[in-house]
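Here the complex is missing a single protein chain, while all its other protein chains stay put.
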Amino acid sequence: MEKLLEVKNLEVGFQTYGGYVQAVRGVSFDVNRGETLAIVGESGSGKSVTTQAIMKLIPMPPGEIRNGQILLDGEDLVPKTSKQMEKILGQDVSMIFQDPMTSLNPTMRVGAQITEVILKHNNVSKETANKKAIELLELVGIPRAEERVRQYPHQFSGGMRQRVMIAIALAANPKLLIADEPTTALDVTIQAQILELMKSIKKEVGSSIIFITHDLGVVANVADRVAVMYAGQIVEIGTVDEIFYDPRHPYTWGLMASMPSLETVDEGQLEAIPGTPPDLTNPPKGDAFAPRNPYALQIDYEEEPPMFQVSPTHFAKTWLLHPEAPRIDPPEAVLKNRRKLAGTFEKPVMVMEV
Amino acid sequence: MIKYFGKRFFYMFLSLLVIITATFFLMRLAPGNPFTSEKQLPPEIEANLNAHYGLDQPWYVQYFDYLKRIATWDFGPSFKYKGQTVNDIISEGFPVSLALGIEAIFIALALGVLLGVLAALYHNKWQDYSSMIFAVVGISVPSFIMAALLQYIFAIKLQVLPVARWDSFAHTILPALALATTPLAFIARLTRSSMLEVLSNDYIKTAKAKGLSRGVITVKHAVRNAMMPVVSYLGPLSAGIITGSFVIEKIFGIPGLGSHFVTSIQNRDYTVIMGVTVFYSILLLLSIFIVDIIYGLIDPRIKLRAHKKGA
């Protein structure tokens, strides 16, 4: 498979009143063409900052990309100026935000908000752009599109607005679509509809998608691969099957255990991970998750764990995979679902980079 | 929408009624006013006043007659100068004041918005700090002091512009600038904070994610939305321009309604004071009402907010 996006050792920080926030601390991953990568993790773990860094939408100042590379089709975006980014944004990479109620301009007609992108990136006439806008609205399932293009956002419901946002994001046929919790602000039935829409669109358009969510049910539904973030780092990354059926990082265990089980909806098994995420102005020494980790080793408090590879596609950043670490079984809720997957190595291999 | 404007209109009407009533009865309390019985007036003026206010009638008859006349756009005679009516004074002075006022409003809006937008775009940079220091100084220098300062520098010392009078465009520059200073500073601050608020909105991020250029985002998405509070400031702005014009016209010797009004205050020409006050109030309340309508027309969300704003 061909790599569309490669993020290498990305570090992003913010200078704030309370100190320097290390929001993203050395994140590496890649996205293949036509693939959907889900990013999951607690609030504040740096999911949005990572993806906004890809689009160079981090407000600078106070933010800065301190280190790392973001290669899109082999071309590094980090050194690009905002002028140079204009050609890439909307055209090669586009984004759907969390809250459809606020992400559309309230005083601009919906049609104009779509044609704006088309006109910017394609050399077409206004009429052509208008026609395309109506087609897009139809594509995302908005009835009476011809009328709707002349309306304002407040005349649309939340779900409908998110469809409009998707239409905007698709307007210039992007290679990569980033969806930052596109369903979180919607109610459950609408969530399902939007997810279905995104899945069918992915089939039709064929762009790669980075999908940020808190909802593991959604992940299982849409993703090909999953990255788990904690405190500004990717702690585990692998295919959906690997993450769901053979998770290796204790934080992922916690996430899986806290999920109402896919098959058995059993109240008794719902566990939240106790404790709070670390303060990123002053990240702890060693493994950031150790203080909340019931299986934490002595070394977790002393030294940051390296990445271990457990299969050609599966990586986890925990000392538990070290040959000298004691054998520890994941909690019951995870063990129950565990499957032996083909391709898993005999022994985890320590690696420098993904 | 209709209901909203109806409500606004009703409140405007009530405010106006309070003003007219208050002025009418307050004038009767004033020492040496024409409405007391032991007055010493030239017979012609006395006849005029009698015809207009019916001074021999009981007060409530006089009051309702006055309301009726206002409704027919008749503000009554002068109490000091025979043969002159308030309507004459208004039609003579108001066009001059209007020209001055419009020039000042134009300056205040154009420069104020420009400064505010710049300050917001360069938030926490020197452009921001210098605009905001300029604005806070502008707010702290009252228009009449600004007028004296401009006169002293440009007319007396540098002699590049005329000191006073009202003959050519050059004569309008200093008074319009003096009149515009304070509202300009207010608009700059208002625009800045409103721009900052708008720029922090998600839809600006959406616009950036579309790959639009900074210029397009600023003009099409940010400034347009940031103008809403500035539009609603147009009401108070016209009030400031009107009251400011009293002193500015006097300082620059401009024959507008403002300086006529000041003269009538100094002469204690009660009926003129009363008439011009009512005229100004109608003008102001009307302009506030019109601003409301404009606001409703340019903001497509107004229907949603109608009940909230009307409260």
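Order of writing sets the labels: A and B. Residues in every chain begin at 1.
Quick note on the criterion: a residue touches a chain if its C-beta (ideal position, glycine included) is under 8 Å from a C-beta of that chain, and two chains touch if they have at least 3 such contacts.
Going forward, contacts and distances are computed from a predicted model.
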One chain is missing here; what is its name in UniProt, given the choices "Cytochrome bd ubiquinol oxidase subunit II", "NADH-quinone oxidoreductase subunit B", "Oligopeptide transport system permease protein OppC" or "Glutamyl-tRNA(Gln) amidotransferase subunit A"?
-> "Oligopeptide transport system permease protein OppC"
Please provide the labels of all shown chains that the missing chain touches.
-> A, B
Of A:Ile178, A:Ala296 or A:Val310, which residue touches the hidden chain?
-> A:Ala296
Answer key for B:Leu114, B:Ala148 or B:Ile173 versus the chain not shown reads B:Ala148
Sites on subunit A contacted by the missing partner chain, in the whole complex = 17, 274-276, 278-279, 282, 284, 290-304, 306, 319, 322, 324-326, 328, 350, 352
When the complex is taken as a whole, what residues of subunit B touch the one chain not shown?
-> 11-12, 14-16, 18-19, 22-23, 26-27, 29-31, 133, 136-137, 139-142, 144-145, 148-149, 151-152, 156, 239, 242-243, 246-247, 250-251, 262, 265-266, 268, 270, 273-274, 277, 280-281, 284-285, 288
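Throughout what follows, only the chains that are shown with their structure count from here on.
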Starting from the mean Cα coordinates of subunit A and subunit B, work out the distance between those two points in Å.
-> 54
Within the complex, subunit B is touched by subunit A residues 55, 57, 82-83, 85-91, 94-95, 97, 99, 102-108, 116-117, 120-121, 152, 154, 165, 168
Using the touch definition up top, name the residues of subunit B that touch subunit A in the complex.
-> 201-203, 205-214, 220-221, 224-225, 298-301, 304
